[in-house]
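The complex appears here without one of its protein chains, the remainder shown in place.
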Amino acid sequence: MSSGIAEWADEAKTRVGFFTDTSVCIGCKACEVACKEWNLIPQDGQDFLARSYDNTGELNGETWRHVAFIEQEKPLHTNGDGTTGLRWLMESDVCKHCTHAACLDVCPTGSLFRTEFGTVVVQEDICNGCGYCVPACPFGVLDKRHLPATTDKPPLFLGKKEDGRVWKCTLCYDRLRGGHEPACAKACPTKSIQFGPLDELRERADARLEKLQDEGWNGAQLYLRDPDDGIGGGGAFFLLLDDPEVYGLPPDPVVTTSHLGAMWTNMAAAAAVFAVGIAGTFLWGSHD
Amino acid sequence: MTDGVRSYYGHPVIKEPTWTWEIPCYFFTGGLAGASAVLSTASKLFGNEKLSRVALYVGATADAVSPGLLISDLGRPERFHHMLRVFKVTSPMNVGSWVLLVSGGASSTQALLELLGVLKPVKIAAEVASTVFGPPLATYTGVLIADTAVPVWHEARRELPWLFGASAAASAGAAACVFLDPADAGPARRLAIGGVAAEGGLMRAMELRLGEVGEVYQYGAAGSFARAAKGLAGAGAALLALRGRRSRAAAVVGGALVCAGELCLRWSVYKAGIQSARDPKYTVQPQRERASRNGGSKATTLPAARTGSAG
Partner (left out) sequence: MGSNMAENHPVGFQWVLEARERGAKVIHIDPRFTRTSAMATKWVGIRAGSDIAFLGGVVNYILQNDLWFEEYVKTYTNAPVIIDEAYADTEEADGLFSGWDPGKGRYDITSWSYEGMETHGAAGQREEGFTSKGEQSGHGGHGGGLSHGEPPSEDPDLTHRRCVFQILKRHYARYTPELVAETCGVSVDDFVYVCEALAQNSGRERTSAFCYAVGWTQHTTGVQYIRTAAIIQQLLGNIGRPGGGIMALRGHASIQGSTDIPTLYNILPGYLPMPHAQEYGDFDNFMNSNVAPTGWWGNFRQYWISLMCAYFGPHASSENDWFFEHLPRIDEDNSAYWTLEQMLEGKVKGYILAGENPAVGNANSKAHRLGLAKLDWLVVRDLVEIESAAFWYDSPEIESGELRTEEIATEIFFMPAAAHTEKDGSFTNTQRLLQWHWQATEPKQDCRSELWFYFHLGKLLKSKLKDSQEERDTLIKLLNWDYPTHSAIEEPDAEMVLKEIGGYTSETREPLASYKELKDDGTTACGCWIYCGCYQDGINQPARKKPHWEQDYVAAEWAWAWPANRRLLYNRASAAPDGTPWSEQKKYVYWNGEKWEGIDTPDFDETKPPDYVPPDDAKGPDAIAGSHPFIMQADGRSWLFVPQGLEDGPLPTHYEPHESPFENPLYSQRANPRRQQHKDAWWDPYNPVAGEPGVDLFPHVFTTYRLTEHHTAGGMTRSVPYLAELQPAMFCEVSPELADEVGLEHGGWATIYTTRSAIEARVLVTNRIPPLTVQGRTVHQIGLPYHWGSRLLTSGDSANDLMHAALDPNVHIMETKAATCGIRPGRRPRGRELARFLEELRSHATQERLEPEEVRSTST
């Protein structure tokens, strides 16, 4: 399983994260822009996707905040008073900074590491673009950057034309070290993106869920808040208004590493039988 | 919505691997190398020197080609050595890099020293190393791909190392048949035929157990490669079985067909992974079903159930 903040010993800080409350998201995309500006991320394509107001598409190496838009013929509230029959869900998606992070577990170079804040960060001077973390993430967050590199340019010998490394949200590690909140949280005008100590955020989220239930919000639920879920709870977790898959999120994600022990054991058995099997071909029909 | 499964405009939930053609080819060459190492040593122990040497050179070549394939796939090939910055058990790719390093180093050393005929103790040490690391080399890639979120891989985590092992064994036997006089190639032939049979049986078992996500092996590139694998490997095995003992030509063709088939097998698994990653239903549906069975997923916290009419 992934290493934790404890490894930082005295340098360990309180674990921080995001609580993204989609019930107050106005879909302004200030988070997307602030993130790109602060982190000097390249623009990744002027493509009209015709997916409601989402022309960004997904999280990837060049998009670390992605606002999803879902139009539904469903009321926002179930308690009837003044209810309109349409609603428009908006959600700012981000890397979940999982407690048990598959990307971190599978990274072969040690590039991905857990910071003193409990966040998961890629060291871009180490990443060699093996791409293993990409399919390991149960949320499809990470991706390789195919655009030309803007930093640490590849050498002429053995180097490729594209950046080739994997990039993702760092929870603005540099800003955290400077005592600031991440760029997206700062830019969000309605406090949909809330940053702070994870414990505090969880408490706040629980209270928020209760309030929304009292107000009759249709489908209100917290996602990745529970430390007992398949990834140990998200460092970034959400208040959603419908099932996760409606937003493109997996309904019951489990970190792949949770089965790794059994996988190694199984492999050991297979390897043994493999060896024996090869030897066995000599025993059978040895008249040849 | 595809097939009653809700999704975000049919967009994938996870990301498909960014790996390119080198990787499924590496699955083949790595498996070939690992199995050949074991075949070489077993042959020697059972007194078949010719087979031993062929298997050694085949394996060493495969071992030499493998790192090149892997490095070529990297986004930053010039940083390939970063694989060895750490030793990390949670990363099958890291473990595998070490395994390949040792196995590759050992098999090339052994082959070189065999050719030059010097430093026998070193050669023996190398042989031991490559033999011990052979089985892991041939089977760890099954763990590597299963240790992801890719549905058709992760759900087949029990079968994949066995499948890859069987495929590797078949490839090693078949490759040896190509370069060896049929008179000496008996065990190789049996290994190829047995390997193909085992691989075929394991494929079937895997597809059956996979349920809906297993359907990716029926269509698209995965389907084409899977059918090609069966056809080519099956034809090759048949040829080896029926004619391989008597005809050198049949042995060569049969061996080559089996190798081609096993290469296709690796490609079908690779493509299946990509296909299962692309369609959100393969990620969402099993998870939804699991959640229902468990009375809800812990990933979702619903508001507390209210009793009574207040609120």
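Lettered A and B in written order, each chain numbered from 1.
Basically, a residue touches a chain if its C-beta (ideal position, glycine included) is under 8 Å from a C-beta of that chain, and two chains touch if they have at least 3 such contacts.
Predicted model, so just to flag it, every value in this text is computed and none were measured.
Peer 1: Counting contacts across the entire complex, name the shown chains the missing chain touches.
Peer 2: Over the full assembly, the chain not pictured touches A.
Peer 1: Can you tell me which of A:V16, A:A30 or A:L222 touches the chain that was removed from the display?
Peer 2: Answering carefully, the residue with contact to the hidden chain is A:A30.
Peer 1: Across the whole complex, list the residues on subunit A that are touched by the chain not included here.
Peer 2: Per the touch rule, subunit A residues meeting the hidden chain are 24, 26-30, 32-33, 36-37, 42-48, 50, 52-53, 55-56, 71, 73, 76-77, 81-84, 86-90, 189-191.
Just so it is clear, only the chains that are shown with their structure count from here on.
Peer 1: Averaging only over C-alpha atoms, locate the centres of subunit A and subunit B and give their separation in whole Å.
Peer 2: So the centroids are 29 Å from each other.
Peer 1: In the complex of these two chains, what residues of subunit A are touching subunit B?
Peer 2: 1-2, 51, 57-58, 60, 68, 70, 102, 105-111, 126-132, 134-145, 154-155, 157-160, 162-166, 206, 209-210, 212-214, 220-226, 228-231, 243-253, 256-257, 259-260, 262-264, 266-267, 270-275, 277-279, 281-282, 284-286, 288
Peer 1: Looking at the complex, which residues from subunit B come into contact with subunit A?
Peer 2: For this pair, the touching residues of subunit B are 5-9, 11-19, 35, 38-39, 42-43, 45-46, 48, 71, 73-80, 82-83, 85-86, 88-94, 97, 134-136, 138-140, 142-144, 146-150, 154, 157-158, 161-162, 165-166, 168-169, 172-173, 183, 186-188, 190-191, 194, 198, 245, 273, 277, 280, 283-284, 287-288, 290-291, 297-304, 306, 311.
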